[in-house]
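Shown here: the complex without one of its protein chains, the others still in place.
Note that the chains are named A, B and C in the order they appear, and that numbering of residues resets to 1 at the start of each chain.
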Amino acid sequence: MTCTCAYHDQLIEIRRHLHTMPEEGWSEFTTTAFIVGKLREYGYEVLLGKKVINPDNCLGRNLKVVEAGLKLARENGVSEELLAEMDGLTGCVGVMDTGRPGPTLAIRFDIDCVPVTESTEDCHIPAREGFISKRPGLMHACGHDAHTSTGLAVAHWFADNVDQMNGKIKILFQPAEEGVRGAAGMAASGILDDADYFLGAHIAMMCKSGEVSVNPYGFLCTTKLDVTYTGRPAHAGVEPNAGHNAMAAACNAFVQLLGIARHGSGMTRINVGQLVAGEGRNVIPSHAVMKMEVRGETGEINQYMYDSAVNIIKGCALSQNCEYTIEKMGEAVDLTNDPELVKVLTEAVGNVEGMTARQDPMNFGGSEDATILARRVQAHGGKAAFFVLGADRPSGHHTAKFDIDEKALDKGLAVWANAIKLILK
Amino acid sequence: MTCTCAYHDQLIEIRRHLHTMPEEGWSEFTTTAFIVGKLREYGYEVLLGKKVINPDNCLGRNLKVVEAGLKLARENGVSEELLAEMDGLTGCVGVMDTGRPGPTLAIRFDIDCVPVTESTEDCHIPAREGFISKRPGLMHACGHDAHTSTGLAVAHWFADNVDQMNGKIKILFQPAEEGVRGAAGMAASGILDDADYFLGAHIAMMCKSGEVSVNPYGFLCTTKLDVTYTGRPAHAGVEPNAGHNAMAAACNAFVQLLGIARHGSGMTRINVGQLVAGEGRNVIPSHAVMKMEVRGETGEINQYMYDSAVNIIKGCALSQNCEYTIEKMGEAVDLTNDPELVKVLTEAVGNVEGMTARQDPMNFGGSEDATILARRVQAHGGKAAFFVLGADRPSGHHTAKFDIDEKALDKGLAVWANAIKLILK
Amino acid sequence: MTCTCAYHDQLIEIRRHLHTMPEEGWSEFTTTAFIVGKLREYGYEVLLGKKVINPDNCLGRNLKVVEAGLKLARENGVSEELLAEMDGLTGCVGVMDTGRPGPTLAIRFDIDCVPVTESTEDCHIPAREGFISKRPGLMHACGHDAHTSTGLAVAHWFADNVDQMNGKIKILFQPAEEGVRGAAGMAASGILDDADYFLGAHIAMMCKSGEVSVNPYGFLCTTKLDVTYTGRPAHAGVEPNAGHNAMAAACNAFVQLLGIARHGSGMTRINVGQLVAGEGRNVIPSHAVMKMEVRGETGEINQYMYDSAVNIIKGCALSQNCEYTIEKMGEAVDLTNDPELVKVLTEAVGNVEGMTARQDPMNFGGSEDATILARRVQAHGGKAAFFVLGADRPSGHHTAKFDIDEKALDKGLAVWANAIKLILK
Partner (left out) sequence: MTCTCAYHDQLIEIRRHLHTMPEEGWSEFTTTAFIVGKLREYGYEVLLGKKVINPDNCLGRNLKVVEAGLKLARENGVSEELLAEMDGLTGCVGVMDTGRPGPTLAIRFDIDCVPVTESTEDCHIPAREGFISKRPGLMHACGHDAHTSTGLAVAHWFADNVDQMNGKIKILFQPAEEGVRGAAGMAASGILDDADYFLGAHIAMMCKSGEVSVNPYGFLCTTKLDVTYTGRPAHAGVEPNAGHNAMAAACNAFVQLLGIARHGSGMTRINVGQLVAGEGRNVIPSHAVMKMEVRGETGEINQYMYDSAVNIIKGCALSQNCEYTIEKMGEAVDLTNDPELVKVLTEAVGNVEGMTARQDPMNFGGSEDATILARRVQAHGGKAAFFVLGADRPSGHHTAKFDIDEKALDKGLAVWANAIKLILK
């Protein structure tokens, strides 16, 4: 059994520090700088910028958000030299080669936050204990602060124990997981093309503290879309008939989109997360933008949702005499864990006191772009798995009172360490 | 001044008789037979069938309704000989030529009922006094019983006074006014092509007992449409995704149709009066039918409504992967009364004690296919007018408690008689 | 191994005969008479009327449909005596007691059809081979003709082999399974209250010829609802504002109903299978009726769907100033097969050459009111199971070209016979 208790303070401290400074996908310059600093401190070679992200494959990368992130990084004292290395692209990969023959293991942690305003109520621990987000409107409400902190603790532990290991480790700190945007660019960089094994994990979700789901299912395939409608404005009092109402196109699309028939063969999801339409109160609205997503239990079902959505979007443009555009903003696929790694994970969990490996199928019920990375590895014959590290949580993911049982971090680190030893030792 | 009191009993009796036996548009065989009998009794030449209706121009003529009307007529003892004359087409025209030179005057009365179930409450006079509709689901709830009764009283009076008249009179009993369906076929028969003058009237509407609106405006142009959607059925539990939901197409079209922007240049109307969709409870609906109408203050505005509706109907077919059809079922146009006839009507009303001719523009606010007949006459240089004979009414047109102040019938007859004398004497 | 080949001709002949004469739920008087005749011929005691259906618990029993079914039965020569026994209630139970001690086994077959118009295309075997439905608009498109035929063959075989059996058999021929309406009344009759074992089956669904799913899951809990909206009519041209538009309430409810959010914990379904709204084309619609259903993978999820639907229905009544009613028309629950019977079925299938018992969970993906009967038996400690007899089919259930591979009938009968022997021999 591996003792990882030495990293307890680091785990909590870094998690709480990151919790105060959430950054949105593609803007995590300050967060990346923090990670780079730690990785270099631990002795890693750190890859950045186009070495880890292929800019041609970035999805949903909003330049205004990038600019704001850069500005903030400068205010936070990130050096121009480091920003030049990043080249406008967030995320990084720490590489450590043991120098001994052995497999290459890639492990992945995601680093971005969600656009939620954190609760300031006293019952919310980050508020009560003073590590609440300092950036209203942004919050680590999906546990990526814990992921990053865990990734750095794993890195630290591995560096401390590198003499007992073989092969090579690549530790991916991926940007922009929210919206399943970042993985496509990271996969396309080729950084995983020599990986024999790939492991990723998410904290909490459907697992309580003490449980680890080593064979989850229900990674919903998903496509993220931005839809715009453009109509024609008109004075709503004088000649409303002269308008082509883009808001009407959007609202009628919305009600039809939510009504896409469920699929007989598996789970589907659809959401329009944001709708902004119109100009002045007395002007027939001539613009509308919808940020939406579809999901399906399989690629085929996701495609059904996507095709149905496109039909609706087109039809409403026709009905309301508007133009439309559809832009793909993100995507994730499904995943089946390779049995070899399920076995590794089961053993890794079994070696941690008080932890249970749940091998029964547990429903992840969401999308994860780690699946894009996993598929990249599986495509060349590598093995991949994704597991869920249980953690009690007082509130749902992406809500203002989301928090995790911090005790789960120590056990999670032990699971990671055990699994890595089983693969690389 | 003309005394028409002799016709009082006939007016009431026939109106009440007809009230008990309402017949829907294109099925008024029994009603037509009744009218023909009276007209022949009064000495008129009576034209029937294709002489008064061009079958190529019939709108909204449902063969099942026609068959049911024929069946009922046979049950009511209408002779096969008369039915053969009718040739499947309802309505008739009574012609009486004075033999003296003079203009040809066409006057028009409509004879069909509406699909409303009549109130059986005691406060409703037809229920209390025993002349309620004997045909549940059908009712003379727009006063066409009064129109027909008035037409026959006018016919009787004219026949009695023919020696004092010149020229020729044609008394049109038009079928299928509801849905503005019957006039197009009657106009196309050519029956009006020798008319120098055309007069039509509606009872009640926006006028109280004692008032006659001699120059109403707001005859909304209208187009009646039947829309069908055809999708694909599927088991709603097993594979709902396999369906193409025709009800979804219809309901989403409905909500958009009602939302067609008002027009800056004048009144618009839209209604879907009937929607029937679906099959079994657990089957994704594969059929939907909408009976609808659009209206506009002018032809151009009506066209705007029609074009907007068609766009919506098409778009919803696309959105929901369904086929659609659109069939025109009726139409009416707008009308401006010729000043010469406004003057005639004003004088005709002025000569009836206790009646006031309202020359100010009063809003008819509905559609009337008498306008199609009027336009046919105006097209060859004839003069046309439509007036509204006021009558107090306890409830709105087309409602279960619609009724009219029967005292208005006598005065209405007097107005007709005066007007005819002014034109033909 | 049991030889049931002797019943081959009977199986096909009766199935094809029934296929020509589909009857809707609660109207299956002619079908019931046919079954009764056969059962009595085989020597069964036959229970009818209130002995097998508690009329207080009938769901979705439309009296017009019942009347039409009675009329048809009389036209078909069903005796008044037998109709008196039925007492207006369709379905029956054949009972045969071996006289020897042993358990009571209840087995259930459903007998009604669906409102689908059968395909007349030559590629459709019932059309080509002359046993197409003689009743346009109705069709055995869910295989209940095969169920009934199988039930009668089982009855015949059991009677022929009763000397080798112990205990008692009750063969339920249940009406009105479509819409999951009939089981509630049959359960409430108490007919199952002495049953130690209950077995039911469905043909085809997700199983191919040769497969039997002995442990299916995904019996969606369901509630069937009839919703009415009542508004206020008004002339759509004259004063549309005076109307309270019941069609608007229904259509806006419809679009929101389809949009009820999917559930994170399991499958949901919603369908409005029929919508009838409105009166005349130019009348603001004052009535609307929706026949709808919700389903959920569990009782809790079904309740979520039901509650969400009720909120929407209420809200649309408020939005459109209409009154509403909600009436429950049917229900089914979920089911977990008792392991003892799964074992029995597995062995029963294994004993039929060329058949495979699929013990892996296969998704039934629909609702079945046999679950109501199963739950009744389980409630007093009996064992229950439901299995799916595979049969290739050219088209989906409830579609115009639905048909089954008739060869599956022989094998199905063998499975039934084997299972009965395992329980009663």
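Worth a mention:
To be clear about the criterion, a contact is a pair of C-beta atoms (placed from the backbone, for glycine too) under 8 Å apart; a residue touches a chain by one contact, two chains touch by 3 or more.
Because the structure is a prediction, the values reported are computed rather than measured.
Which of A:Ala159, A:Ala188 or A:Leu275 touches the hidden chain is settled by the complete complex: it is A:Leu275.
Taking the complete complex into account, A:Val116 is the one of A:Leu70, A:Leu83, A:Met96 or A:Val116 that touches the chain left out. In the complete complex, the hidden chain is touched by one of B:Leu258, B:Val310 or B:Leu422, namely B:Leu258. Of the candidate positions A:Thr4, A:Thr30, A:Thr90 or A:Asn252, contact with the unshown chain belongs to A:Asn252.
Taking the complete complex into account, C:Lys314 is the one of C:Arg128, C:Lys314 or C:Lys328 that touches the chain left out. Among A:Glu211, A:Glu293 or A:Asp338, only A:Glu293 touches the chain left out of the display. Contact between chain A and the unshown chain involves residues 114-116, 178-179, 205-206, 220, 222, 224, 233-240, 242, 247-248, 250-252, 254-255, 258, 269, 271-285, 288, 291-293, 295, 329-330, 365-367, 396-399. Touching the omitted chain from chain C are residues 237-243, 245, 248, 252-253, 255-256, 259, 261-265, 284, 304, 311-312, 314-321. The chain not displayed touches chain B at residues 255-256, 258-259, 261-262, 264, 267-270, 365.
One rule holds in what follows: only the chains that are shown with their structure count from here on.
Note: the chain lying farthest from chain A is B, by mean C-alpha position. Chain C has the C-alpha centroid lying closest to the overall centroid of all protein C-alpha atoms shown. Counting contacting C-beta pairs between every two chains, the top pair is B-C. One finds 66 Å separating the Cα centroids of chain A and chain B. The multi-chain contact residues of chain C, meaning those touching 2 or more other chains, are 255, 258, 269, 365.
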